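Take a look at this one; I'll ask things after.
The other protein chains are all here in position, but one chain of the complex has been omitted.
Letters A and B mark the chains as written, and numbering starts fresh at 1 in each.
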Amino acid sequence: MTQHLNTTSESVKTPTGAVMVVGGGISGMQSALDLANSGFKVHLVESSPAIGGKMAQLDKTFPTNDCSMCIVSPKLVEVGRHRNIELLTHSEVKDVTGEAGNFKATIIRHARYVDTERCNGCGLCEITCPVTYTSWFPEQTAPGEKKKKLKALEKRVITGPGSPKPESFHAWTFSVDEDKCQKCGSCHRACLHQAIVWEKGEIAKINPAICTACGACFVACPDKFSAISIADAPELEKSLGAAIVNRSKAIKEELAGQDRHDCIRCGLCAMMCTKVMNIGALKMVEDGIEAGIDICQVCGACASICPVNFLDVPRLTNKEPRPLLNRFNEGLNTRKPINIFFPQAVPRVPVINEQSCVRLNTGECGICQSICGLKAIDYTHTESETELDIGSVIFSPGFEVFDAKKRGEFGYGQYKNVVTSIEFERLLSASGPTSGAVTRPGDGAHPKKIAWIQCVGSRDHSCNRDYCSSVCCMYATKEAFIAREHDSSIEPTIFYIDMRSFGKNFDDYVVRAKEKNVRYVRAMVSRVFEDPQTGNLELRYVDGAGSKKSEVFDMVVLSVGIQIPQKTKDLANVLGIDMDDYGFAVTDTFEPLAASRPGIFVSGAFNGPKDIPETVIEASAAAQAASAGLAAARGSLITKEVLPDERATTPDEELRIGVFVCHCGANIASVVDVAAVAEYAKTLPGVVYADHPLYTCSQDSQEGIRDIIKEHRLNRVAIAACSPSTHEPLFMSTLRQAGINKYFFDMANIRDQCSWVHPTEPALATEKSKRLMRMSVANASQTRALTELEFDVDSSLLIIGGGVAGMTAAVEAAKQGFGVYLIEQQATLGGMAQSLRRTGDGRDIGAFVQALKQQVLNNDAIKIFVNSMVVDQKGFVGSFESEIMTPSGGSRMIKHGAILVATGAEEARPDLYGLDTLDKVMTQTDFEAALYSSGSTNGYESIVMLQCAGSRDSNHLDYCSRVCCNQAVKNALHFKELHPDGRVDILYRDMRCYGLGELNYRKARLMGINFIRFDPDENPPEIMTHEHVHMIKITDPSIGMPVTLTPDLLVLSTGIKPRDTEELASMLRVPRNKAGFFIEAHAKLRPVDLPSEGLFMAGTVHAPKDIAETIAQAQAAVARVTTILSKKSLKLSGVVSTVDPTHCAVCLTCVRACPYGVPFINDQHTAEINPALCQGCGICVAECPAKAITLGRYLDSNILAKLESYTGSEPAVPKGGQ
Amino acid sequence: MITGTPKPIEEILQMLEPYDNIVLAGCFGCVTVCRVGGEKEVEVLASTLRLAREASGKKITIKEVCLERQCDPEYIETMRPYVEDYQAVLSIACGAGIQFLAEKFTTTPLLPGINTGFLGVTERQGEWAERCQGCGDCVLHLTGGICPVTRCAKSLFHGPCGGSAKGICEVDKSVPCGWQLIIDRLKALNQMDNYCKLKPYKGWNSSRDGGPRRIVREDMI
Partner (left out) sequence: MIMGCLEGNCHFVNGNFRARARVQRVHNILEKINIGAGRIRMFNLSAGEGAKFAAYANEFVDQIQELGPSPINVARKKEAKNVPTGEITA
């Protein structure tokens, strides 16, 4: 929250309506989107070349097994395309000066060497670059000084299985330029085939009949003469390097399928080394290739262009080759000095690595620049600085994984088949180094037995990682689960201390994993030994019964913890943010996002270890906190789109279709004959214009298209280019900018579907492109103008539930400038928090709730209805109407634009062990109250706490309530403070003191609080409760002995159960899970949104959570609400279902089939679909037995036109539907 | 609503054997709602028939129409201008509709494309169950709203037969005993006295036993 902003009386200056977000992971992206969608300019600073963060590296996500990249890439695209988010990738924050509301940030923009504006991400530079290693560059001469020619002293001849067999595939033609030849004879001596006729004092002459086109002569001819010229070499006009790469590729294609390792004496290696890299370490000799191993710079270019894999880099040098490891793939494979960070990267623009690029270090090579058709590569880039004026800062720099080498006993770094969990993610990933095949890095074999070792660099005092990383139990379970999905012969075993599956639906996931044969062993592995012969690994551990065990596995995965990188800590110091001993941000429980410096907010893993949904919640919450103080400046720095009027078309208007076939640089055009496709398009019915721009998506092409639409009076456009999912919105907006309806458009993907998948069959790829083009034109001719409904947004928020979540949201929404209706069923505000006393870090909850209540009561923008409930609700996002039943029995209608459900939960009181009948059996909350009521715990000498009393129990609450372990530890510590001689035994199943809660848990153990683990199936405690003294018998697994406890007091951790919301849920038409918690729109990325648009939730109505998490979610909900309420009007997609009432049989099929419950039967006795609620999925269209429903863009006529043009070999006028 | 099921495609193909030029007529009434004879089914069946006939080397031309209702003469008349141009009409309306077409188009053979089922209800999407046999003499007020004629396999009138066991009918294990349902319901309504009020006998002459029935409403003519 931003109290400090409001209280800064001297700041009369209006705040700056922009926010800087540091870190482009899922946290930073979510913050940026929420802010930019709420009318603030966002500068997103990311040190990597692309946004996406750790989430982009993950394979799947728990507990839904969603593909991580699939769900995050739409976010990447949305951020990349947002007109009010400025992406500053490959950049770092240097300093932030000023104060909350008016900061000035200095950003260092590292040299990228590729122009982000010009580059379109075709990736040709990366494919063409021949360099694969970080070179040992030769010493550089001072500028102006003549370059010294390197001379090899140490030589090694590389020979193959047989002697070299010259082959002249795709031969170039070499000839001697008579004017330049200095008659030295070097070429004659170099030629191994006597193809050069030369006599002393004579001009050399090449005999084409004998020449094998190996280029030895070209290499040998001194640079100063350069008398040998090359002809018939494709791409030579660009550069020699480009020509070499081109020929290498051509020969490789020629030899595809042949596993050759003998030299074919193509000569490309020597030409590359001498003439492109200017090293001259390679020379063709009779038996093979002679390498000057002392002068080789080990760039790897020769080996990468060798068409037959004859050259092995370590053999060519006396130095240690340094492969260029792919950071995104955790170094499991290699990459080029110029590379795109990962295939779905945003921005999809490569960056040149300064350490390894030959050009940047020696001035040679330069192939990438020569082949880039967009002239996007610029070697003269330098680091620069930018200054930003911003109102607040969100710091979400993310985490790194623990360096597993620090736990030497597990052999990471030494044993090749020991990998970290993040490396294993990449091995599982379909786009990873093994394309998703689970193989051992040591030998590529498919492992059968895989072990996961938990808590590597977590819960470990010895290496200053006392905290729990919160996510490892779940990701290990997920990895084991998915590994078995990839290969069902895998036998996964997870070695763990406590199974901390404390989140929503996590326990169910672990149960499913167990059903899928994932084995769990509760033991801490002490050491790993490698069998050097097999690479197998022996794990030694002590099992639950205390006996020493050993087991052999094929592969070991270390579940490495989360930590804050040193670089982040340094930056945090620059920003003046306080951190704890581990580098996590210090924040107040009641202001969980505010860093110690006013105006700076933190979210994500830097604010304590957490999983993705919690990160997303914090990210939205931080966006809210960061913008609350800037509300006055909302909209001041954003750019709005100005559009011309849309030209109305008449139904009988002649079709005038314009076609654009994109080259995509060489991406499409190198395979598909785009000119031929464009010519073909001109023959299609209705097409009046066809062209083939180099880059259809470039800024100037877009402007060009706009002009062409006007000039040729086009009324339909079809574009054959790349993926509609990334580019269709861009092209459609171009249509709109040209004044025609944006739905008069269709797109064919001839890149992904033609050039990328059929690179070796250009003729067929061209034919296929023509067919896709034909289908696209056919579909375009059938398109209809669709209207995008626009309606006004009511700027008030309805909050149901007046607990901490509801009150926090009310206060924050008021700060954002919205009206609030706060509805509470009880007579007083406060909810469950009223029965709590202190937080884990000792903060007074009662005082906080009182203060919050005062803020709510004193705020004119908040209308409070206590003893009231919502009894009816209708409308849709931006325009709801609800009926409130007030205590007088009367009702009131209110209008509002969004709804926040915060009905909360309560402590469960199961009928167990005499709770509520015996005085000395109480819940944790009762006990907490007793601890704060002076003297009421006096006389208790011995206390037993029973965890999971009615939780994780199918007879009571089926789930884990997340907060009880921390609450028990908190209360136990408090009791020990009051009664140092008292005894506390805590009976538990798994101590789920996640995150920094682990610190208190450790403290409790050190203070002598006794923890006894039980398993309801193996050693359930036998509990007999009486009026005065209880008796508990349990076998303590740590000593393997039965113990009897006779406490004066039994404290039950009973868990949290949601309030009865059945009627509310059905009225709001939102789903709840079997426990009664509301189900979010998406478990990972939309944890605050309810599945219906405009409805949100916060607090324990979502799932059990503590007070800081509740406050964060309430703030997050306000951020999400703000993205709607800050708009004057909302525009909906035109692709919605419409019912033809004359055909409707009122059969209810659509009403029943719609997954969103949108269709209804109206008072005209016909089905009606509200376009504001329709999601455009088309399910009703397909199901309607009367064919009375249609979905714009997907009419029968569209689909039939496509199908008919697919089969027709001749362009046919597409017929309409029935 | 009148329900039905599609006839097996083989049977329809056999019927169509002599023809290569037909009208396929659907109905926007009951058969649309129970998803056997609406616009969509007309298109699906027409495509199926075209494919099947073409594959067997004997192409067929099909004109697709969907009448508002096949049980009303005005709607049927809309077909008259072209019906003579075709060799037969395949109808996927209920039996009433098909017959009415046959009556109106005397020179054109009429073929049924569905098997007409019963008067029923939609228990859930895709599942229909019989509720009424149109006996012409309703007693539902005495039987707790559950029809003994329809729900009892034997249409008994005075309680269950000996084949009722644990609430299940002996005819089929998936069929609940109608009389068990009636008695349970009467008990729940506290109307068991109705059980004794039933008529001494049921006059079946208002039902099918009295021959084809006709309703005449003088006030509407």
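Here, contacts are C-beta pairs under 8 Å (C-beta built on N, C-alpha and C of every residue); 3 or more make two chains touch, one makes a residue touch a chain.
What you see is a predicted model, and the numbers here were worked out from it, not measured in a lab.
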{"item": "Full-complex contact with the absent chain, from A:Pro208, A:Gly576 or A:Pro1155", "value": "A:Pro1155"}
{"item": "Residue of B:Ser56, B:Thr78 or B:Asn205 in touch with the missing chain, whole complex considered", "value": "B:Ser56"}
{"item": "Option touching the unshown chain, where B:Glu10, B:Glu127 or B:Asp193 are the choices", "value": "B:Glu10"}
{"item": "Missing-partner contacts on chain B, residue numbers", "value": "8-10, 13, 44, 48, 51-52, 54-57"}
{"item": "Absent-chain interface as seen on chain A, which is shown", "value": "66-67, 69-70, 429-431, 435-436, 757, 1153, 1155-1156, 1175, 1177-1179, 1182-1183, 1208, 1212"}
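We take it that only the chains that are shown with their structure count from here on.
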{"item": "Contact footprint of chain A on chain B as seen in their complex", "value": "28-29, 32-33, 35, 38-41, 43, 64, 66, 122, 124-125"}
{"item": "Chain B-touching residues of chain A, taken from the complex the two chains share", "value": "1143, 1145-1149, 1152-1153, 1184-1188, 1218"}
